[in-house]
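Excluded from the complex is one protein chain; the other protein chains are retained at their positions.
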């Protein structure tokens, strides 16, 4: 099993889930009524793919609970933005509070689910998502460490393998850590993987992929519990959140 | 110098300030614009004796800043009470907040002045005001320890000597402590005394009393800085707060 | 989606087990969840650890639970001179008490709410409150280590609630309620008024819905003590 370098180049050319599809699959992990924080990148796309029959309440670390869709052109209010500085709207029943209360929610175990992007995740669920070793500039932590430490369930959405072919799911993170043993589930362009006390459990694989192939692109051992089904993506209903 | 028992019984029969007069004198210690918390007993009388030309803002640890006069009969709202459960009113510009923020104010050094009653005060400014040794029942601390720890200036109002003749101003408290080295000034029925790094400094004495006589009823050494003037009480204007 | 609004007081407390740790809002007669307390009395739960500023006013507030000997341990700042039922149980050693300075009581609950594992304070240094606690000097000041207070339930009293769980409080009936709402695993609010979702201005919400798990409308029960 490769720790970081991937031997079989051929695998890298097989079709995978798009970023939108990763978000779509991750959306199915959100239970009805959940309070949810979505991080930068792929996680932020999840709001577009919520199943119609469920309601979730989006939290933003700058002090919003109950964020709605993004503001339409002309509707923007720059005092009402999400953590990515994007003007948003509020749903009925939303609330506004200060940043300390916003992070009391993240750190205090009040969020049901948080979804973050990541550079690496270890087999123990260690998260490394804030800094690329050797990158120039100051870097920035933002709310990720508080969220990682406190969410009841932490889901990571990311590509399974880095652009250079290196495994992102590893035995031990080599990137600067965000938090220890905090990731519960990974949704990648190849698989859904749960971090369990016994190690990484492969729950689903992308269409056309076998567990063995996914293992070859994974830097830590995967176990399975019986047959591993393919990732099932419901019919895409883009702009669902828009209609609510 | 007596530590607790008072030798000269005759002194105990000399006229002293009343509780109302102690409050009246203590009111003069409040600077214009100050944020002030008044404790149970004599301190609570101070609001009636504020000089007309100054405005102070009263804080209550149950989450009120800008308490006004007590509610008049028929005007009582039992959701708007002070820390003594007495229905009060609000002045214009008042604010309401939760108990944690109320004590963030007490403990965090935001109150300009707090005035508390006490059983004993030591020459180092240690305060003992929450529990009588041997008293039956559970006792109760309330907000006193947070207030003692955090007020910029802590004034104690009390009778100079206990009913049994024991000194209440002592070298070392024998009652359970509320806080260490926290008292700045004492206003008693006999004197105004400042707790300084060099010890207790007698600032004023009650009319008809000499510094030597006050010393005899005090369980710790008093020093003076030159002549010690008599306590001057301005003409009483009862109900002043009512008119504001 | 699981509804937060319950139709009866008895239903909303039905699963509170014997031995539960319960926070009770209120201060000096204002903001006590008296209707929920009465429901606990009807249910007859035992061996409760109660976290509350006061211990009741005669039969009012927590008084009724002490009268029926339902509480075995109290964490409080000021049990109160009129908490006669508590005082009798306490004298008879049927109830134990941890006395906590009022602001520290708030902060220990807030630490639990905020996912903090403990904090240092100068409050209580050199007093009985410091007994058995770690002491150290930080930034030149003597401090003691205070630990979070967690609870299974918070019973709180709100003025308005929407069905998502957003709350407001009336005047100084706010007191401990917002802090306890954040600190417990299950927060149950009795609200004077149920209002439509969206009718509370988002910037005026005093307790966001995320902290509130159950709501029951109840109005009118008042103890002047």
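Chains: A, B and C, in written order; residue numbering restarts at 1 for each.
Everything below uses one rule, namely that a contact is a pair of C-beta atoms (placed from the backbone, for glycine too) under 8 Å apart; a residue touches a chain by one contact, two chains touch by 3 or more.
Bear in mind that the values here come from a model prediction, so they are computed numbers and not experimental data.
For the omitted chain, the shown partners it touches in the full complex are A, B, C.
Within the full complex, the residue among B:87, B:150 or B:176 touching the omitted chain is B:150. In the complete assembly, the contact with the undisplayed chain comes from B:110, out of B:110, B:124 or B:171.
Set against the missing chain, the residues A:35, A:97, A:119 or A:209 yield one that touches it, A:97.
When the whole complex is considered, the residue among A:60, A:120 or A:215 that touches the unshown chain is A:60. For chain C, the residues touching the chain absent from view are 107, 111, 114-123, 138-139, 141, 143, 147, 168-171, 174, 202-204, 206. Not every partner is drawn; the one left out touches chain B at residues 32-33, 35, 54-55, 57, 59, 65-66, 90, 92-97, 101, 103-105, 107-111, 149-150. Listed by residue number, the positions of chain A touching the unshown chain are 60-64, 77-81, 83-85, 96-100, 102-104, 106-107, 126, 131, 136-146, 149-150, 176-180.
Simple rule for what comes next: only the chains that are shown with their structure count from here on.
Chain C has its Cα centroid nearest to the centroid of all protein Cα atoms in the structure. Chain pair with the highest count of contacting C-beta pairs: B-C. One simple way to say how far apart two chains are is to compare their mean CA positions; for chain A and chain B this gives 58 Å.
Rounded to whole angstrom units, the spacing between the C-alpha centres of chain A and chain C is 36.
Centre-to-centre separation of chain B and chain C, using mean CA positions: 30 Å. Taken residue by residue, chain C touches two or more other chains at 110, whereas all remaining positions touch fewer.
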